[in-house]
Structures are given as C-alpha cells and as structure tokens.
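Heads up: the structure comes next, in structure tokens.
Removed: one protein chain of the complex. Kept in place: all other protein chains.
And now, chain A:
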Amino acid sequence: MQPTSSMNEQFLKKWQMGLQIFRPSIDNTSVSERKRAIKLSADVAMASLRKGTTCWSRALIQKAATEDSFLVRQMLAGIKEETLINRKLPKIVCHRKIVRRSKKILMRRKSRSAMEEVTAKAKKLVKRKTKGLRNVVPGGEFMSNNVLLIQETLDYIVSLQTQVNVMRSIVDAAEAGVER
C-alpha cells in the first residue's frame, strides 16, 4: 500500500492548478504568504484526489475553504464543490458526566480481579491513543466508530506520503539544477 505514480501525477497536476491561481500575486508577497499559498494548494490537491469519498478529505476541504473558499472552488470545479464545502457533519458529543456516573455505579457493584484490572487499564490506554489519533487525522472527531477511524487513517497516510514525495522531488529538482 504505497502511493502510486498515478497518485503522484494527479497530485502534481492539482497542486499546479492551485498555484496557478496564486501566480499573479506570488512574486509580490512575503515569504510567509507564499508558504501559505503553497501549503494550502498542496492540502487541497491532496484532498481532491479522493473526490469526496473519504471523511478526512472532506474535513480537510472544509477547513481549507474557511481560509480561501475561492481557491477551493477553483481547484475542485466539477467535483461537487458546493456540497463538499458546505456539508455539515455532526460532531460526536461524549457526555462525560453521564459516562462517569454510570461507570461509578458499575464499579461499586463489581469487585474486580487483578486480571480484570489489567485488561481495564489496557483498554483505557487504547482508548486514549485512539483519541490521540482522532486529533491528528482531519475530521477525526466526526468518525463515528474506530473501524472507520483506522480505515481513514491508512488512506490519509498514503495521501500524505504522496504529498511529501512530490513536494520533495520539486525541491530536489530545484537544488539539483543549481549544482550543474
């Protein structure tokens, strides 16, 4: 499960499209503005490869749209850009007080063996790490179950690798060109 060359090509094309939009102004802006343009177009390009089929890509598009909706609309033209930008996803609300209260009641009723203690601790740890994963994957807070979270994570990783590979090749090409 590695990024394919077609993924690399598609990403590059989309990224170029995004940067074209900035082209007129890019020479006259500050370094930080330029970086923002480069990064934003790269993220939208990466997300657009999935054509709205994954949760992380939709979340990333929505986030990018709050920064520059014109750019997103241009880059996604033809891939149901309006629905992708505007669709609201329900956040998962965890009613901590209720969960804590019911846990306390359960704890009082059961006396736990040492084995149960260990298992419970392991489960807690996994839960904490899962939450950590939700924080780094875009749209993680909307993923209603862990099965989905894992699938999305794997897809997100492959997409990030594509992004990194292509960006790195551009930098390498630029630096190699100079050494000649």
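The rule is short, and it goes like this: a contact is a pair of C-beta atoms (placed from the backbone, for glycine too) under 8 Å apart; a residue touches a chain by one contact, two chains touch by 3 or more; residues count from 1.
What we mean here is this: contacts and distances are computed from a predicted model.
Chemist: Since a chain is absent, check the UniProt entry for it and pick the matching name: "20S proteasome subunit", "Probable cytosolic iron-sulfur protein assembly protein 1", "BHLH domain-containing protein" or "Histidine-containing phosphotransfer protein".
Modeler: "BHLH domain-containing protein"
Chemist: Touching the absent chain: which residues on chain A qualify?
Modeler: Chain A touches the chain not shown through residues 1-2, 15-16, 19-20, 23, 26-27, 31-32, 34-35, 38-39, 42, 92, 94, 122-123, 125-126, 128-130, 132-133, 136-137, 144-147, 150, 153-154, 156-157, 160-161, 163-164, 167-168, 170-171, 173-175, 177-178.
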